[in-house]
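A protein chain is absent from this complex, but the other protein chains hold their places.
The chains carry the letters A and B, assigned in the order they are written, with residues numbered from 1 in each.
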Amino acid sequence: MRGIAIVIEVLVLMGVLYCLFLAARLTILDVGFQSKYDRFVKWGLGIVGIMISAFFVAHLTLFYPKLLP
Amino acid sequence: MVIDLDKCVGCQACVVACKEENNVPHGSPEEQRSRREIYWHKMIAATKGKYPHVRTEIIPMPCMQCDHPPCVTVCPAKATFQRDDGIVAQYYRRCIGCKYCMVACPYGARSFNYKEQETRPYHHQDEPPDRESWAPWPFPTRTQGVVEKCTFCFHRIDQGLKEGKKIGVDVVPACVEACPSHARVFGDLDDPQSVVVQLLSSRASFRLREELATRPKVIYLSR
Partner (left out) sequence: MERSYSTIEGTSRGYKLLVALLGVMVGVFIVSFLVAYLKGQQVWGVSNIIPWGQLITFYIFFIGLSAGAIIISSLSYVFKKEIYEPIGRMAVFMGILLMVGAMSFVMVDLGRPEKAWRLFMYFYLNNMTSLFAINSIFYTGYITLMLVYLWLIFEGKKQLATLIGTIDVLWAVAVHMGTGAIFGLIGNREIYFSPIKPFEFLTAALTSGTSLIILTAVITFKLTRRVIQDEVIFSLGRLLTGIILVLLTMVFVDKLTHLYFPNREAAVYLFTGNYWWIFWIFQIGMGIVLPLILLIHPSTKKTIKGVVCAATSVVIGVFGERAALVIPGTAHPQPFFPGQIEGPWGEPGVFPITPWETLLSLSIVAFVGLLFVLGLRYLEILPARTAEPVPAGTGPTT
């Protein structure tokens, strides 16, 4: 039961993170960096996003409160 | 707090009482070997001289609750702070576990909590497993990954102040209460009528590592 809740929460957080990073990437592109850096920005944010998601899995596994017995 | 080293026999009842009161784990033998055991209150024995002319001082060391605490200066997240009454308290919610305060404490009073106590219980050899049978206490556990230390049992003090009891007489920290030879006295250093101030004016006293000017509030009366 707790496992399913953790999986759902991680998916929700990954969705939020994806939206935030997409916003960051679009802002960077709008501010004026040329599109030749798009791949660099995408990869950089992607790697950071994967690391943060892995950390979310660890943190929630450890600290998610015990649900109803 | 004033500790009379003449009366202290080194029984370490204060160490054990502190662990009982604050649910500090005793530590498995493996943890003791690897120095990961948590001691909110420790006791050291300092020896001078060569056998047979040896003098040993047995010194109980809680957190010194310094007036100029170096741990407060170095904490990046403002997780350790000095209360108005002078107690240096730890706000576990803010602590990020960087362990800078452990490096900066001149008295080694701080310990890192390596694992979550609820889900992976520490080695409690002789405790009843059912914690509800213990007296209610607001902070029975700390979470994993934070630094903890002696709090001068401020939960007792705050509760006592609320109920109007006299601090140092009716309400004392657990270590003071447990001492069988009444070597420890607790009180308000600012109150000229308190026992601690009178004791300090009666005999020679010293603090540990005074050259670092941390102004600890645990004062020892020499033998």
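Everything below uses one rule, namely that a contact is a pair of C-beta atoms (placed from the backbone, for glycine too) under 8 Å apart; a residue touches a chain by one contact, two chains touch by 3 or more.
Quick caveat: nothing in here was measured; it's all calculated off a predicted structure.
K.L.:
Would you mind spotting which of B:16, B:89, B:189 or B:208 touches the chain that isn't drawn?
P.N.:
If we include the chain that is not displayed, B:208 is the one touching it.
K.L.:
Among B:74, B:167 or B:189, which one is in touch with the chain left out?
P.N.:
B:74
K.L.:
Could you pull out which residues of subunit A are in touch with the chain that's been left out?
P.N.:
33, 37, 39-40, 43, 47, 51, 54-55, 57-59, 61-62
K.L.:
Need a quick check: the contact residues on subunit B for the chain that isn't drawn.
P.N.:
Against the left-out chain, subunit B lists 31-32, 34-39, 42, 44-48, 56-57, 59, 61, 70, 72-78, 94-100, 102-108, 110-116, 120, 143-147, 208-209, 212.
The working rule: only the chains that are shown with their structure count from here on.
K.L.:
Just curious, how far off is subunit B from subunit A if you go by their C-alpha centres, in Å?
P.N.:
42
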